[in-house]
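A short write-up of the structure that comes next.
For this view, one protein chain was removed and the others were kept in their places.
We just call them A and B in the order they show up, numbering each chain from 1.
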Amino acid sequence: MAVNDRPGGMTALSVLNGFFALGVGGTTIQRFVASYELMAKMDGSGRFGRRRGQYFQSLLDEGLTPLDLQILGVMGLIATIFLLVSIWGILKQSNLLGRWLGTIGGVALACFSVFSILWLPDSFLRGSGLSIARQMFFPVFLIFMLHVIFRRDFLNNRQNS
Amino acid sequence: MMHHPARHIGHHAMMMMTHSMRSGAGVAFIFLTIIIGLSLANLTVTPVELEMITVEELQDSSAKFIGVALATATLRASGGDDNSDSLTSRMETGDLVDLGMWARYLVVENPMLLSITVLLLGVVLPLLLPLGSFTVISGDVQHRTVRYLLPRTTRSSILLGRWLGSLILSWALILFLISSVVIYLSIMIPSESLEDLIPWGGRCFLALFFLTIPYVSLGILCSATFSAPMVALLAAIGATVGIPLLSLSLQEAWEPLGNLLYLLPWGYSHQLLSPSMENFFEASAYCLGHAALFLTLALLKFRRADL
Partner (left out) sequence: MNTKTHSIHIEGLEHRFGDKVALSDINWQLPEKGIVGLVGPNGAGKTTLFSLIAGFLRVQRGKIGILGADSPNHPSLVGRMGVMPQDAIFAKDISIFDQLLFLMKLDGINGTRAENRALEIMKRVGLEKEIHRGASILSHGMGKRLGVAQALLGSPEIVLLDEPTAGLDPANARQIREFMREVGKNALVIVSSHNLLELQDLIDEVGVIVAGKLVASGTVEEVTQRDRRFEVTFGVPVTPEMLVQVDQLDGVQSANYDGFQMSIDLDASGENGLNQALLELQQKLVDLGTPAYELREGASLEQAYLKLTSDTQHTSEEG
């Protein structure tokens, strides 16, 4: 008798959650660091090399504010935390921790990607918008899997436990 | 009780798709296909979107690259019946002009970014498709789950139903990929209009639609031949990669051996994006022929197997 009856797809989904949580977590740190550097550039307290200084000036010229980066950072942080917690929830087939926290994590990740495309200048994104649209696929996929394919597994597990 | 083969095939196809969405291998296949597909599109779009290169420059370099690739593929296909220097002779007969037209058709007359993405997909998809079909038969044979089905249905229905389910899933992923790229290009790249993108997207989908059939059938053949899923996967990917490599290296020793390339659609699949509809239909027919061959072999193997 196995310890659990979790479908293999759920395990795969939780691994992908971990992968994307780490990815968005790294980007979130970048956003916060950049926002403080941008603030330092604005009030002239920071010390930057010539090229980096020019780079931050160009971001400011394009209308990017530290607040934009901080809002994105908060979205990224929510996505990271919720995706990480939902790994455990999905593995345990918990309706609240797996399905719903995973959903919130997915929505936060989608918002993070969409607002990054909308707010950040191309030079900051360092890539095509399609690479961010590619990131959009995962949250949509995650929410679809949690609410369509594995919905009954979460609900039945709640009844059984 | 009446046995309805068509209905059973439909039931097996549906069950196969449901199972794919719920299994680890299925989720990995769906995710990898979409992510790799979008990454290829990203690779194509990024230089234009970030204005690292102008559309005209990319058209020019792509036309040259595609022209050389088409010349290599087309000339080697007909090189066996011409002992003289084939490139020179084809230049003299003016055939290379057609190839130039073909390259122009792909990058000038039709949305270039979509064409390049689909050409790249045409190379990568054959390697991804076995991921969606390697466990289709072998998984159930290994765990003997198939024994619950055998008293209720025929072996042919199981195999054909699962083949159809794999195909529909693969087509759905390709449709999703092409639609995403079309929508993205129409919004983000001003030079690509939706009026041009939609019909060309349809044509590209058709090309990949036909290309998918033989490779999924090959995956099913490997799955029906080897009861260990990992062996089936290795066999399918090994054949897909190994046959072109083998044919190219053996061709050096003796030119007719280069025809080994035609064991799989590698030798003609580029014709699926040919400006000539006649060539497209011919390549589609070859794809169907290859699929029929693989599927027949899989059926023979599965119907005679001890399960």
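The rule is simple: a contact is a pair of C-beta atoms (placed from the backbone, for glycine too) under 8 Å apart; a residue touches a chain by one contact, two chains touch by 3 or more.
From a predicted model like this one, the values you see are computed outputs, not experimental measurements.
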{"item": "Residue touching the undisplayed chain, where the options are B:His19, B:His270 or B:His290", "value": "B:His19"}
{"item": "Hidden partner chain, touching residue among B:Thr154, B:Asn259 or B:Asn279", "value": "B:Thr154"}
{"item": "Residues belonging to chain B that touch the chain removed from view", "value": "1-3, 5, 8, 11, 15, 18-19, 22-24, 140, 143-155, 303-307"}
{"item": "Absent-chain interface as seen on chain A, which is shown", "value": "1-2, 4-9, 152-153, 156, 159-160"}
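Basically, only the chains that are shown with their structure count from here on.
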{"item": "Approximate Å spacing (C-alpha centroids) for the pair chain A, chain B", "value": "33"}
{"item": "Chain A residues touching chain B - in the complex, by the definition given at the top", "value": "7-9, 11-13, 16, 122, 127-131, 133-134, 137-138, 141, 145, 149-150"}
{"item": "For the chain B and chain A complex, residues of the former touching the latter", "value": "21-28, 30-31, 34-35, 38-39, 41-42, 45-46, 49-50, 180-181, 184, 188"}
